[in-house]
Every structure is written in C-alpha cells, then in structure tokens.
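Left out: one protein chain. Kept in place: all the others.
Let's look at subunit A:
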Amino acid sequence: MMFTSLMISDASKTIKSQMVLSNVNLELYSGNIYGFRGINGSGKSMLFRMMSGLLIPDKGEVKVNDKILHKDISFPESLGLLIENPEFLPFYNGGKNLQILASIKNKIGSAEIDHALEIVGLDKNSALKYRKYSLGMKQRLAIAQAIMESPDILILDEPTNALDEKAIKDLENYLKSYKTKDKLILVSSHDKLFLERISDEIYRVESGKVFKEETLSRRENTK
C-alpha cells in the first residue's frame, strides 16, 4: 500500500474574466474520503479538474505526492476520474469499452474489468451496446472506468446522478471499503445525506472558495 497526498496551495483560476477558483488551500491524504458540496456553478467540477491536471491554475500549485502538476507531471500518476458524462463508443458493449480504455495503460486484464463491472452492477456477459444503455447504466459504466485500474486517487464528480437507491447504497459500501486500502477518494454530490454517510471530511464550495464543514459523525462524537 502506498501513501498518497494531494496538496493545493493558494490556487486560483480565472476563466473568461470570471474567477472560478479563488485561493484554494487543501491538504488531502489517503485513507480518507473527502466530500465536496455546493450549488451548481460553485466551482466543484473546476476544483476536480484542477486536481486531475485538466485545468491549469493561474496562481498557486497542485502537488501530488510532492510532485507539482504541470511541472513535474502532467497528470497524477494513478488517478481514476469521473467528471461530466464521459463518452464511450456507442457500438460496443460496456466490457469492450472498458477494455479499449484499459489498453492505454495496459495495466489490467479482463479479470479486473469484469470485477469493476460487477462492482457497479453491470452484467459482464451482456452484449448490449452502449447506445442502448439507460442513463443509470451509463453512469455505472462511467464509475466502472474510474475504479477499474484501482487508482490511488479516485475523483468522482456527482457519481450518484441517475443511480437508483440500491446502486447508491452499493457505491457507498464500495467507497468505504476502498478507502481502507489506503486510497484517497474525493466525491462531490448534491445529496447531502450521501456525503455525510461516506465522508471523513466535507468541504463546501461557494463562488470558487472552499470551506471545511463539520461532518455529522464528528458533530455526534463531540456531543
């Protein structure tokens, strides 16, 4: 098991003269789930994009395991990412789509891909093409691509979208067990209760600024 850290120091970003992230400071460590919440357009997705190397800060820096993004590395070396609605090839089934993505890193085989599909509740033997998937199935596949390579950092932007209650419960259990493997997990959601249940720490994002919130469990412990 490897210890992972993600540090953001004084990072700001302006896009088209609008400040989307303002002086963000965060220290995140493996073995924890960090929840992020905030209204639409508050900057959650931008923050995740910055952490994953897709967005370059105008000011400040993002460090992953002491390596500075865009200086020492382009992207975190072991990252699973779900952001927006990832596109898959419409004329292939879920398994084949994951296989194509996995071929880029060439780190995992069909066993790991099947396992990821099982975790999210998709049938690994199904021949159903992606274009025929329901919204919920698309979201499950998007989660599967993020987790299949057992990344050290897992970033999930609103993973509960379009998922039914059972799928949300399964995801919750999976994330809780995944963090015990010394993984760093970041999740954003509009579902406050879901975040309260899974997170060790919750951050509120508001107009590009990030504030730490107290979690329910912490509040209960202090009572």
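Please note the rule applied: a residue touches a chain if its C-beta (ideal position, glycine included) is under 8 Å from a C-beta of that chain, and two chains touch if they have at least 3 such contacts; residues count from 1.
Keep this in mind: contacts and distances are computed from a predicted model.
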UniProt lists the protein of the undisplayed chain, choosing from "Sulfurtransferase complex subunit TusD", "Spore maturation protein", "Membrane protein" or "Cytochrome P450", as "Membrane protein"
Which listed residue, A:67, A:105 or A:131, touches the chain dropped from view?
A:105
Residues belonging to subunit A that touch the chain removed from view:
15, 49, 52-56, 70, 73-77, 79, 81, 83-87, 89, 100-101, 103-106, 145-146
